[in-house]
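My questions will all concern the structure given below.
Complex shown without one protein chain; remaining protein chains in place.
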Amino acid sequence: MSVITTFKIEYVQYLDAEGKETRNDLPAFTKDLDHMVALYKSMFSTRVFDAKAVSLQRTGKLGTYPSCLGHEAAHIGIGSAMRAEDVLAPSYRESGIQLYRGVQPREIYLYWGGDERGSDYQHEPARHDFPCAVPIATQCLHAAGSALAFKLRGEKRVAVCTLGDGGTSKGDFYGAINVAGAQNLPLVAVIINNQWAISVPRQKQSGATTLAQKGIAANLYCVQVDGNDLIAVRKTVNDALERARAGKGGSVIEAVTYRLSDHTTVDDARRYRDDREVEEAWTKEPMKRLRHWLLGKGVWDDAKEEAWKNACDRRMEDETMAYLETKTQPVTALFDYTFAQLPVDLARQREDALSREKLHG
Amino acid sequence: MSVITTFKIEYVQYLDAEGKETRNDLPAFTKDLDHMVALYKSMFSTRVFDAKAVSLQRTGKLGTYPSCLGHEAAHIGIGSAMRAEDVLAPSYRESGIQLYRGVQPREIYLYWGGDERGSDYQHEPARHDFPCAVPIATQCLHAAGSALAFKLRGEKRVAVCTLGDGGTSKGDFYGAINVAGAQNLPLVAVIINNQWAISVPRQKQSGATTLAQKGIAANLYCVQVDGNDLIAVRKTVNDALERARAGKGGSVIEAVTYRLSDHTTVDDARRYRDDREVEEAWTKEPMKRLRHWLLGKGVWDDAKEEAWKNACDRRMEDETMAYLETKTQPVTALFDYTFAQLPVDLARQREDALSREKLHG
Amino acid sequence: MAAITLVEAVAQALAYEMQHDDSVLILGEDVGINGGVFRATLGLEKRFGKQRVIDMPLDETSIAGITIGLAVQGMKPVCESQFAGFIYPMLEQISCHGARLRSRTRGRLTVPAVWRAPWGGGIHAPEHHSDANEHLFANIPGLRVVLPSSPARAYGLLLAAIRDPDPVIFFEPKRIYRLDKEEVPDDGEALPLDVCFILRDGSDVTLVTWGSQVKETLEAAHALAKEGIHAEVIDVVTLTPIDFDTIATSIAKTKHCVIVHEAPKTAGFGAEIAARVVETCLYDLLAPVERVTGPDTHMPLLRLETKYLPSVERIMDAARRTLAAS
Partner (left out) sequence: MAAITLVEAVAQALAYEMQHDDSVLILGEDVGINGGVFRATLGLEKRFGKQRVIDMPLDETSIAGITIGLAVQGMKPVCESQFAGFIYPMLEQISCHGARLRSRTRGRLTVPAVWRAPWGGGIHAPEHHSDANEHLFANIPGLRVVLPSSPARAYGLLLAAIRDPDPVIFFEPKRIYRLDKEEVPDDGEALPLDVCFILRDGSDVTLVTWGSQVKETLEAAHALAKEGIHAEVIDVVTLTPIDFDTIATSIAKTKHCVIVHEAPKTAGFGAEIAARVVETCLYDLLAPVERVTGPDTHMPLLRLETKYLPSVERIMDAARRTLAAS
């Protein structure tokens, strides 16, 4: 019996749950404390955005909404590591990354409020990103296809997809990393392992010790990272992006975090998971540790937090107003984006719908 | 950075290309030389069966046929390691395993000759096996589902699927091993890596150094084995079966071999692969090394080989006759196996077909 | 006996059959402790154990293929696709093996499995959750496609589907999951597959429908009656193999036919009904057949959802139009 190949999975963390540095080689970007504050603010505004969405749903002003509470470090870590020219193919829960890339809160509200225009992102770089994908893991292949396009055209761009722990079970994820490995594509797949896929816990999804090791099947660069540690996520994704940009191929990053919320606003997680688990998870949540770290550095304080909170609240109020004032599309919108040009038969169906609308309203 | 988990892939070989033992711890079953001769004979008859199929196709008496030339050690290694009560879910190229488990040559000829009755295997244990699967890797999930049934019922049976190197790219394979890992199922997936998927070479399928390591994604027991070495395949599959039977979970075994033939009888491999590669592969083919080893043990000789060859030829002639004499099914056979009971509408279609048949023949 | 909803009737049928047949088991996403996102498997894990109600990893391809493996080994798996909009990855396994293994092996191996899926729109669900794609399965030989529209039919037909030795796609119209209640005795009595159900007798026009549109169609029939138009309402229920005789008999009487369904019009299953009408009932017909369906567009997000779905108004208009045309 001879060993022909070996693998290892590493775990990356810089800040512990209390914001204490767990190693002394913090990445260079952490020296820029203004930037670190800006990142914290982005995490914060993501949380405010998210809470607003939940409350809109509770008051009947939004459809079902999947909260990203607890994902803030993963989101801003990914968002801030990416360059504008990169492309993002997110799943439905990754609003924070989208916001960081220029999707407007009103757009996300509009989408979950039931209007397709919410996916017609108006601002770059989000404008060239994929809309969030609901069919699990399908977005991974859109990222792989994008990565292939970049490689073929010699563009120094990277495609990033995010998916859940549940998503790692689906063939699309495996297919995407397999092609990325076979064709050396600039693809970075970030698994946001929040321990739950609706009611199914992480260990029922896979016997694998880590989800990062799934990338071994494709010979990608595989790392597990503390997904509640912004610095660790940002650094690891950054490394993966640089590898990809340099032509060194794709990565699978597992960001270990926790879904602090119900699955969506129509879910009640107490049906299937222990309150104590959630309490325990709150002690490790991502905002606190970064706040402590920034407090320690003397660049953040309660007054600043209060001011920023107010600013975020005001922003979300404005965004909410803008969303609520958006008139529903006319019935013709059912038809008008099906093809570039309306085929004859569909044009007749559109006419019918229009005249019924005039008749019955 | 801390390492949280490590993996290794081992390679198993006992006989080199010339039949020389490469290690001194040959498994116990090799002591039974009668048995070893029997296994060699099975490999031999598989090859005769296969050559006959190809020649039947060449003379217009069979449809497209995928030769298993070169797979004999893998086939008989797997077939002889399995117990009767285990279940096999093979791909289309694994006739040798099927023959070992009691499928009759006439049945396989009938199947490739275009008659569904060829999959209605008459003899146990094959009678409870799956028919060969043409849609790539789909059979892996049938094996996983069977393994789940065995586990739920507390039966000490193992489900074995075989697939090609190409098949390892398909989501069905990944899904099967993932579920097997998550649920600790008695599943043994044997990848028969013959280096080619039609015209696509192994390295275009995956960036993985070994295909065995794909099992790491599911935390299965993973081994690469010399697929031309009967002893190695038999031993490795045996170990995997015992693990599974003992409730220790599933395995991924990569048997490294070579497709010595064209992909099928309608393919011409010279279009896309180098003759030298094939010549080189012939030097490592599985029959020779086992014959040399048996010759060395003094239990085989040219006369025995000649006699066995003649016996095989006669058998295949008989089987061919039986196949060729099998009358085509009546037109009603189109309908009669669609449902357990013919629904009214379909019964009318059947009547129509029957009356047309009487009219026009 | 308390009246129960359609989704409760599904749960009741599952429980009955699991109680009476050890080989029945449930697998899917979130079917265990969570009881399914619609609670169709509520309480079953607790009652029958994790061995018989199995939460699967999130991969529809796997779930479909494993269902086939289980069925071949003599189990009677009831597999849930969480929404019909997520059933697509199951198609290769269902079409190539589930519906074909009996034929492929000349009856040696069979697949007594049921694939359940909450189906259709109308509950303001997120994107991709509202597909009505029964047509996808209706052209696959060897498969039954069943779509009940009342608690009693859901109960009786799910029992029939599980007991049937062949594979069944069992779509559940989730818009009416909790709409109406009726008393459904838990007596294990199956209802017949492969037959249409006449829900209302009438002499003037035959309204043919299935799934959640049964509701609007019955309402339309009721309202039409006030105008003196007597509509016969047929719930097709088992789309394939189809019982066209019942429809033909009705049309022989009414001479007029309107077909109602939620899926897009072109190549929806309504086309098959209309085709059979023109093949079989042409001389009975006094006016063109009408189809009231979703348009040939994607189900929109929730703000426009009701504009997409066939309405009582549209059904009534179509009925009046076909009567006026004769």
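Lettered A, B and C in written order, each chain numbered from 1.
Methods note: a residue touches a chain if its C-beta (ideal position, glycine included) is under 8 Å from a C-beta of that chain, and two chains touch if they have at least 3 such contacts.
Values in this document were obtained by computation on a predicted structure and should not be read as measured data.
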item	value
Contact list for the unshown chain, restricted to visible chains	A, B, C
Contact residue for the chain not shown (choose from B:199, B:310 or B:341)	B:199
Absent-chain contact - pick from B:52, B:142 or B:170	B:170
Per the touch definition above, residue among C:133, C:149, C:206 or C:311 touching the missing chain	C:133
Touch residues of subunit B, complete complex, unshown partner	63-64, 92, 111-116, 134-136, 166-167, 169-171, 197-200, 204-206, 267, 271-272, 328-329, 331, 333-335, 338, 345-346, 349-350, 353, 356-357, 360
Interface with the unshown chain - residue positions in subunit C	61, 85-86, 88-89, 91-92, 95-96, 99-100, 103-104, 127-128, 133, 135-136, 138-142, 239-242, 263-264, 266-275, 277-280, 282-283, 285, 287-291, 295-298
Subunit A, residues in touch with the chain not shown (by the definition above)	87, 89, 116-117, 119-121, 127, 130-131, 133, 135, 138, 140-150, 152, 159, 171-172, 175-176, 178-179, 182-183, 337-340, 343-346
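Heads up, the rule we're going with is that only the chains that are shown with their structure count from here on.
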item	value
Chain whose mean Cα position lies farthest from subunit C	B
Averaged-CA centre spacing for the pair subunit C and subunit A, given as whole angstrom	36
Separation of mean Cα positions, subunit B and subunit A [Å, integer]	43
Interface hub residues of subunit A, defined as touching at least two other chains	169-171, 204-206
Per-residue overlap in subunit C, given as positions that touch at least 2 other chains	57, 59, 61-62, 89
